[in-house]
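Excluded from the complex is one protein chain; the other protein chains are retained at their positions.
In order of appearance the chains are A and B, and numbering begins at 1 in each one.
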Amino acid sequence: MNIVVPIKQIPNLTDELEINGDGTGLDHDALQYVLNEFDEHAIEEAVLAKEAAGGTVTVIGVDTTGELDGALHTALAKGADKAARITGDFPRGTDSHTQAKLLANAIRSLSPDLVLTGVQAADDRDGQIGPMIAAHLGLPYVGVVTGVAVKDGKAIVHKEYAGGLMGEFEVSLPMVVGVQAAHQPPRYAPVSKVRQIAKTAKIDEIAGDEAAGAGSTVRRMFKPEAAGHAEMWEGGPEEVAEKIAALIKEKGLLKG
Amino acid sequence: MAVGLDKVRPDKVTEEKHLVVEGMDISGHWNRMFEQRVIWDYDVDNLEKVTNLPGGESLGWCYGCAKCTAVCPIDIVGDYSPRKIHRKTQIGVDLFTSSDLWLCTTCMNCLRVCPKEVNMIQIMPAVREQAVLTGAVPPELQKAFEDTAKHGNPLGQPQRKRADWAKAAGVPVPIMKDLKRAVDILWYVGSYPAYHPRGMDAARAAARIFNALGIDFGILGIEEKDDGDSQRLAGEKGLFEMLAEQNIAAFGKYEFNRMVVTGPHEFNAFKNEYPKYGADFKVAHYTRFLVEHLDKLRPMLKKPINLKVTFHDPCYLGRHNGEYEAPRELLRAIPGIELVEMGRCRENGYCCGGGGGGMWLDSFTKEHTTMRLSERRVREAAEYGAEVLAVCCPFEVSRFEDAAKSTGNDKLIVRDILELLDESMKE
Partner (left out) sequence: MSNDVLILAEHLKGKVSDISFEMTGKGRQLAVAFGGKAVAVMLGSGAAALAATLGADSVLYVDDPALAEFNPQAYGRVLAALINDRAPRLVMVGNTSMGMDLAAGLSVTAGLPLMAYVNGLAAEGGALAATSQIYGGKIQAEAVPDGEACVVSCLAGAFPADAGRVGAGLVPALEQIASPVPLADLQIKFVRMIEPQSGDVDITQQPILVSIGRGIGGQENIELAQELAEALGTAVSASRPVTDAGWLPKTRQVGKSGLTVKPKIYLAFGISGAPEHLEGMRGAETIIAVNTDPKAPIFDVAHYGATCDMLDLLPALTEKIKA
């Protein structure tokens, strides 16, 4: 089975995010970029699928940081077999539409049976790349998936709805899956192993064409008001209970 | 080679009917010899798996004297020691998959007494590295590895906040990048002092003391990363090497005469391990460094602290690096303090449980022992009537404070020596 995992680098959210001078984007250069955490799950699910059914896993991404190789080496250390990097004039924070189109063009020639990608990324302002790749390739897509099992040219996927309810779908391959969570937590790639691989791994380089563009323009970026310290409620248990109950109700979390 | 459990009978006996050697008649049974027999009574596969690893050899040297069992801190709250691990390999336990692999804190008390120099400080990292490569690692520890790899510290805090603690120090804490000049002392702060609230208290105290002493110092701020030594001992050698390279590169950017570190683990790393990766600088733990300045410091220690204080020797300062006196000298310099020693102190000091990766194996260790080592230790402190448990390792404040609460010894005050000095310097 030929499994492809498209990945995306995003700013490290544990960092303080700073907005750029004209207030329309992030100050990308000040940020550290990491692999989208859902992509980590996609890689894990791909490796699990390979371990279960055989095949090869190819990890591919648009190099928006010049540091994609680190993520690719890590994926190889986790069990991926091949890695490819799409290069071109694609800066940090390149929109999803552009990345999806570049990825779809590169993936087409790999004729995959299964494309597993993270269900979303924290910077998907113009949408998730999974369904876009599927649309470009004319393949079926199911997202918010927590488990993929492949058998006889078909995939059984579990899609999560709210409150733990799940829908089971049977999909004939090839297909694209948006992975919410692998059925095991992503494995840790020991740095010892990543370092070994970095010395020997071969990464295919694909030249990307022009950017597709997001189709919309950010005019203003801002931070929501910070929380800081809790808003304190005065009063005894009765009053406080009243306030908590009201908030639970407001959030629609009352049973029945 | 493996043979069953049956005792092997000698299958060949030689006996000369007539034999005279150097004039001595040793005919007949006097010269009877048994052909040497194979004396392996046990399956040695599990042992050889360990001893075949570079670093794992010495487990094979154990001859079962049990000196180590008497001193191993884990044996007091469980069933553990090098001898027991050696013995278990004979009865079919595979150390690579056994929970025993993760309990040793590399405290080094066994090595201190072992006549055969069975060296857990080398055996454990060697075997653990194999487990790490295959991913067979307890999840808490794996998270610490991941956090260290991702954020440069095992607490998972953002790298760019590494110097934020300094804002509340109340004194200048110069950052090398801004200072743009050589300093006398490069102070390596360390991850716990930089990020853990109780560690920050000690870091701020240190900053105030250095300022009061007029030390010309600077810190690396966000260019500093975890030393990685405990991760190495826990089996992630690659991570350690990566951090060592990054830190050595950061140190190399600046000029300084000597480095001072807050923590014993970092001290061990920079003194004994980093030189293997090309580091070349002098380093001192803060206790020794401050003792050098005691003449100047002593007159500043005006406010008496009228409490009974006991001191916990950090394994990586004491046994690993032979420093027992400096912390005590500092404590004795504080007016009012009555220093009491616990039974297990100095060379035989008990372990807090945080070394060798234990810091990130809290739930795992708890599951396989009857009590946390930190809990055993605060009980001991309380038994000796101490009101304050003084420490000088940033791992320990949070461990002991937590343990004091969980064992009902809430009254026991846990303080870094830095905090006690700082307190005594207050007007």
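Heads up, the rule we're going with is that a contact is a pair of C-beta atoms (placed from the backbone, for glycine too) under 8 Å apart; a residue touches a chain by one contact, two chains touch by 3 or more.
Model, not experiment: these values are computed from the prediction.
A.B. asks: Which of these, A:Ala134, A:Val150, A:Val179 or A:Val194, touches the one chain of the complex that we don't see?
C.D. replies: Only one listed residue reaches the unshown chain, and that is A:Ala134.
A.B. asks: May I ask which residue of B:Arg32, B:Arg181, B:Lys302 or B:Lys405 touches the chain that does not appear here?
C.D. replies: Considering the complete complex, B:Lys405 is the one touching the chain left out.
A.B. asks: Which chain A residues touch the hidden chain?
C.D. replies: Touching the chain left out of view, chain A contributes residues 11, 13, 17, 19, 26, 96-97, 100, 119-120, 122-132, 134-136, 140-144, 156, 158-172, 175, 178, 213-224, 227-238, 240-245, 247-248, 251-256.
A.B. asks: Which parts of chain B are in contact with the chain that was left out?
C.D. replies: Interface residues of chain B facing the absent chain: 140, 143, 155-156, 196-197, 362-363, 366, 402, 405-406.
The rule is simple: only the chains that are shown with their structure count from here on.
A.B. asks: Need the CA-centroid distance for the pair chain A / chain B, whole Å please.
C.D. replies: Computed value for the inter-centroid distance: 39 Å.
A.B. asks: For chain B, which residues count as touching chain A in their complex?
C.D. replies: Answer in residue numbers: 129, 132-133, 135, 137, 139, 142, 145-146, 149-151, 156-161, 236-239, 241-242.
A.B. asks: Could you pull out which chain A residues touch chain B in their complex?
C.D. replies: Residue list for chain A touching chain B: 12, 14-16, 32, 34, 185, 187-188, 190-196.
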